[in-house]
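First the structure, which I've put down as C-alpha cells, then a few questions once you've had a look.
Here the complex is missing one protein chain, while the rest keep their positions.
Entry: chain A
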C-alpha cells in the first residue's frame, strides 16, 4: 500500500520533470513594440512578423510566438517578471540597461560555442563594435546585435551657408569645430544678447570619445577621470561654453535653426528626414549629418549603440533559438528590413554598404536631399565607442551623472580643472568601493 503510494509519487515526479519537453518545437520571442531609439516607429511588428514567417517557412513544424503590445518602458519590468517566474522566452531582446544584470545573473546563454560550431555564422560580417556591445566579461558573447545606431553630428547647412562657412570635412578636428562655433556665435538681432550658437547638447563625453582616449580603460577595466584625455576634453568644453557668454542654449533655439551643431543618433536622422516626421521638425532649414571632430585627425569617434538579442540560458530549444537568432541577425532580408521598417543600421556590413540599403533610405527622402553614404555610416560604426561592460548599468549611469555634476560645477565656479578632476577621481573610487 505504502510502496504503491511511493511509486505513484515517483511517477508523478518523473512526469513533472519531463513536462517541459512535451511542448516541442515552439519558440517564444520576447520583444517590445516601438523603437529602441526613442523615435516613433509604426512598423515594429512588421519586421519581426516577416522574420518569423521566413523562419517558419524554412523550419517546418516550428512556430514562433511573441507577446505583443509591450512598450519599451515596460519591457524591462516585463522581462524581470518573466524571469522571476521562470518563464523567460527562448529568444529575447535585451535592453542596454539590463544586459550587464542578465550577464551576472546567468540568464543569457553563452553564444561562443554556437558561433564556433556553426559554419554558416561568420562573425566578421557583423560590425566588430556592435559585436563588442553583446560581450560580457572575458570576451564571452552573451548576445548578438540586431540593429546598430551610431551617434552623429547634426549640421545646420543653412546656417553655415549664411555665415559663409563650408561643410566640414569628415576628418576635421577640434580646432576646426571651435573656429566654426566662434564664427557663428553672435547676436543677430542686436539686442545685446547672443542668440545664435555653435552647439547644443554637445557634452564633455562627446569630446572625450574623440580625444584619443577615455576615462574608461577597457583593458584594465578601470575608470580614471583624472587622465589627460578627460582633462583635455573638459578644457575643450570650457572653451566651447565660454563662447556662449553664459547664455543657455535650448531646444527651441535649435528648432528655430539658431544652432549649428547637435549630436543626433542615426535613428533620429532617419526619422526626421522622412515623411511624416520631417515636416514636424527641422523643416525650416536644410541640415545634414557628419562625423564628430577629433582632437587630432582620424579620431572622429562617436558612441555606437545596438539593440541586442540573446538566448535564454535555460531554454529547452537552444538549437532552434540559435537558428532563429541567426535568422534575425544574419538573415539578409531581416537585416535589409531594418532599413525598410526601422531606423537603425543593419549590423551586417555588407548590407549597410549595399546600394539596396542606400536606395531604401533615399526612397523616403526628398529627391534633392543627399543621403549619408554607406561608407561614412560604416566608418562611424566601425570606429565607434561603446559603453563599458565591466560596470553594472546603474553604476555606470551614476558615475556619469556624478561627473556631469562635477564638471558643471567646475565651469560655474571656474575651478581648476586638473585638481578638481583629481579630487573627483578619489570620490569616484570611494563610491565604487562602497
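Assume a residue touches a chain if its C-beta (ideal position, glycine included) is under 8 Å from a C-beta of that chain, and two chains touch if they have at least 3 such contacts; residues count from 1.
Just so it is clear, contacts and distances are computed from a predicted model.
S.K.: According to UniProt, what is the chain that's been left out of this complex called? Choose from "STAS domain-containing protein", "NADH-quinone oxidoreductase subunit D domain-containing protein", "histidine kinase" or "ABC transporter substrate-binding protein".
M.R.: So the chain that does not appear here would be "histidine kinase", according to UniProt.
S.K.: Given that one chain is not shown, which residue among A:65, A:81, A:161 or A:186 touches it?
M.R.: That would be A:81, which touches the missing chain.
S.K.: Pick from A:105, A:167 or A:256: which residue touches the chain that isn't shown?
M.R.: A:105
S.K.: Mind listing the chain A residues that contact the chain we can't see here?
M.R.: Within chain A, the residues that touch the unshown chain are 2-3, 5-6, 9-10, 12-13, 16, 76-77, 79-81, 83-86, 98, 101, 104-106, 314, 392, 394.
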